[in-house]
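Only one protein chain is missing from this complex, and each of the others stays in its spot.
Then we have chain A:
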Amino acid sequence: MTAGPVSITLTVNGEDVAASVPPRLHLADFLREHLSLTGTHLGCEHGVCGACTVRLDGAIVRACLVLAVQADGRAVETIEGLSASGEIADLQAAFIAHNALQCGYCTPGMLIAAQDLLRRDPHPDRAAIREHLSGNYCRCTGYHAIVDAVDATARGRADGR
């Protein structure tokens, strides 16, 4: 059975958030059900599919494997925040141009994982892109166009576009 609620304060996409949450609540459910940030998706709640990928203090994590109480005092960034800041606008445009999504359910997690790669390695080859995205499941596209889009973004950034 459930323990009593716990008070937490954190920043989500730069905004201060204070909440009282059950200890068992995972971060993805907190974002989706408590903050209505439904761009963070749930595919397996098991840490395998990558749909719930968010940033926690700058590092990408599976929001289904982090409890909301573990985010206390920390900074969470979701697809909504990364979209609003414009940080991944070129990557999003490349996904659209290359049709690197169909149903779009994996896309927020895929974008956040791809941006994580491009921050670490600005010039990844196709194998490196595939390797880094191997924790993000897409049932629709066959991955080829996703690799194309990430590759094109890397080249565009290298060219200063």
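Methods note: contacts are C-beta pairs under 8 Å (C-beta built on N, C-alpha and C of every residue); 3 or more make two chains touch, one makes a residue touch a chain; residues count from 1.
As a convention for this text, contacts and distances are computed from a predicted model.
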| item | value |
| --- | --- |
| Record-based protein name (UniProt) of the chain missing from this complex, from "Glycine cleavage system H protein", "Phosphonate ABC transporter, permease protein PhnE", "Carbon monoxide dehydrogenase/molybdopterin binding aldehyde oxidase" or "Roadblock/LAMTOR2 domain-containing protein" | "Carbon monoxide dehydrogenase/molybdopterin binding aldehyde oxidase" |
| Sole contact to the chain not displayed, among A:A19, A:L111 or A:A152 | A:L111 |
| Absent-chain contact - pick from A:R74, A:R130 or A:R157 | A:R130 |
| Chain A residues that touch the omitted chain in the full complex | 1-2, 22, 24-25, 32-33, 36-46, 48-49, 51, 78-80, 83, 92, 95-97, 99, 101-108, 111, 126, 129-131, 133-147 |
